[in-house]
Structures are given as C-alpha cells and as structure tokens.
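Encoded as structure tokens, here's the structure I'll be asking about.
The block that comes next holds chain A.
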Amino acid sequence: MSVEFGFFLETVISGLMAGVMYALVALGFVLIFKASGIFNFAQGVMCLFAALTFVGVQEKFGLPAWLALPAAVGVMILLAWLIERLVLRHLVNQDPIILFMATIGLAYVLEGLGDLMWGSDVKLLDIGLPQGASDYMLDNFNLYVEKLEVVAAVIASILVAALAVFFQKTRVGRALRAVADDHQAALSVGISLNTIWVIVWSVAGIVALVAGIMWGSKSGVQFSLSLIALKALPVLILGGFTSIPGAIVGGLIIGVGEKVAEVYMGPFVGGAVENWFAYMLALAFLLVRPQGLFGEKIIERV
Partner candidate 1 sequence: MSVAEEAASARLETFPAVLLRNAKQWRDRPAIREKDLGIWQTWTWNDTLQEVRSLSIGLAELGVKKGDHVAILGVNRPRLYFSFAAAQALGAVPVPVYADSAAEELAYILEHANAHVVVAEDQEQVDKVLEISEQLPALKEIVYDDPRGLRDYDHTHLHSFERVQARGREALASDAGREALWLEGIAAEKGSDIGVMLYTSGTTGKPKGVMLSNDNVMISAVNACEAEKLTEKDEVLAYLPLAWVGDHLFSYCQSYVAGYCISCPESADTMQTDMREIGPSFFFAPPRMFEGLLTSVMIRMEDAGSLKRKMFDYFIKHAEKVGEDILNGKAVPFMDRLKYNLGELMVYGPLKNTFGFSKIRVGYTAGEAIGPEIFRFYRSLGINLKQLYGQTEASIFVTVQPDGEIYSDTVGKPAKDVEIKIADNGEVLFRSPGVFVAYYKNEDSTKDTKNEEGWVYSGDAGFFDDRGHLKIIDRAKDVGKLNDGSLFAPKYIENKLKFFPNIKEAVAFGNEKDKATVFVNIDLNAVGNWAERNNIAYASYQELAGHPQVYDMIRSHIEKVNEDLSKEPMMAASQIHRFLVLHKELDADDGELTRTQKVRRRFVAERYDDLISALYSDKTEQYTKTEVVFEDGRKGSIEATVRLSDAKTFAYAQSEAAE
Partner candidate 2 sequence: MFYRETGQFKTNYSDDRAIFPIAQDRYGIMILLAIAFFVIPFTVDDYWGNAIFLPLLIYALIAMGLNVLVGYCGQISLGTAAFMAVGSYASFKLMTSFPGLDFTIVVLMSGLITAVVGSLFGLPSLRIKGFYLAVATLAAQFFIIWLVNKVEWFYNYSATGQINAPERTALMFPVTGPNAPILYKYFFCLIIVVLAALVTKNIVRGRIGRQWMAIRDMDIAAELIGVRPLTTKLSAFAVSSFLIGMGGALYFGVWLGAAEPTEAFGIDQSFLILFMIIVGGLGTILGSFLGAAFLWLFPIAFKNFMVDSLGLSTAMSEHLQIILMGGLIIFFLIVEPHGLARLWQITKEKLRIWPFPH
C-alpha cells in the first residue's frame, strides 16, 4: 500500500466517522419530519443541550456517568413533552414554514437555556470512551484510526439498528410510520397525535443525546456543537427528508466527501472548504435528482 493511498484511506475513514455523526443528527431530523412534517431546525441545538445536560448533571450534582445518562434521557423526554405542550399543539394546521420558524425560535430558547443552566464555557466530556489511535489498525495496516471514532461508529450503528427494530416491530413504531402517511391511520391504531409527537420528539432527543455525547467526547461540549446541525442539513438533501437509510448513506457521503475535499482541494483555494463543500455537493446533486437519494419521485397532481 503506497503512502498516498494509505493517506487517502485514512482521510476516507476519518470522513466516514464524521459522516456517522452527521448521520445521527440527520436521523433526528428525519424522524421528526417523517412523523409530523416539521422541519426541526433545533435538532443541532438539541444535541448541544443534551450534551450540556449530560455534563451538567455530572458537574453540578456529581452524578456518575451511568446515572447521568438516564437523567439526561429523562430531561430530553421532559423537553419533548414540554415542546408538544407549549409549542406544537398550538401550531397544529399551520403552514410548514411557520412550524419551521417556531423550531428556530426553539433553537434560541434551548441555546440560551443550556447556557443559563450549565454555563457557556467549554466542557470536557469524558465517559471513559477509549481515546487515541487504534494500535491494531496502526500495526497491521499502518493506518491512523481514532479509537473513539470506531466506538462512536459502533454505537451509532447499534442505535440505528435499535431504531429500525423499534419502527418495524413495536406497535408505537408502526403507528409512527403510519402517521407519516396518514394522520387518520395513526389514530386508528389508538394513539393520539399528541402522544405520537411526544414520542417522536423524545426519540429525536435521545438520538441527539447520543450524537452530542459522541461529538462532545471528541471535541468538548461547546456552542459549536450546535453547528453540526448545519452540516446535517445537506445530508438531508442528499438522502431525502423522509428516508432513514438516506440519512445514513447521505451522512457518510458528506462526511467522506468533505474530508477528501478539504485535504485534496483545500490547499489550492485557501482551506476551510469544509464549511461549504457539503452544501455545494448537495446542491449539485439536487439539480440532478430533486427528490434526493432515496426519496420517491413525486408525481404532481392537480
């Protein structure tokens, strides 16, 4: 294996790992969009908020990590419930753009709230995930791969698998899938729309928590965490707003593409290509396939 190729491979692997993160955030978007048609702009801030909460309860109340996790999950569920109570149910039947704007408002509230409750300084998040390079990879393939990233990828995969089971096998999961197509159908399963919203926002919150912990372990919990949400958006375009596989594949594509572009193109144009490359890629892709990777072709009717 040549050095160049090895470097390329390292870049790709590192991109894949970042892609997993994007995919996780995108997953949260997709869940909510699929179930309620709401474009939840606050998903990124939810990651930040969840991570802040997770660190915060450890710092302030001295809880151990294994207790902080359920506590943070509890907070996210409570948050979902509050959001449904205070925001969503008052905005039923409004235009999508109105709901979208409401989630931007929500993002502001969560951001301020997180800072207010847990302080706005950068926090270290260490839950004992392995750090450093994987010796195995280094020794056998001469590749530098972060252990944390591998762990993150594994956890993310488990989460995705769990979600798949949840959606395919449980009654609630099936109702959630039904609601995406037809609100009436969901009602016939015997679950009220409000409950469904709470559930789906809770699930999205938990996904955000996982993503937040992963990302936070890598680079600390700070405001910039919420910006990964902006990275997740092109993933959505690529994968389609309603497709879970799309979110995953899209995330990986963006992650890899971004890293490769940064490494190979960045030096020629002054760097920081990462900031926009994902968008340009998504945009170019959209022009070819407006419905995204896995979206269905829309037959317009009048």
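Keep in mind how these were chosen: all candidates are chains of the complex that A comes from, given by their letters.
By definition in this document, a contact is a pair of C-beta atoms (placed from the backbone, for glycine too) under 8 Å apart; a residue touches a chain by one contact, two chains touch by 3 or more; residues count from 1.
As the structure is a computational prediction, the values presented were derived from the model and not from experiment.
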item	value
Complex member in contact with chain A (any copy), out of 1 or 2	2
Interface residues, chain A side, partner candidate 2 - complex	39, 86-87, 90-91, 94-98, 100-102, 104-113, 115-116, 120, 230, 233-234, 236-237, 241, 269-273, 275-276, 279-280, 282-283, 286-287, 290, 292, 300, 302
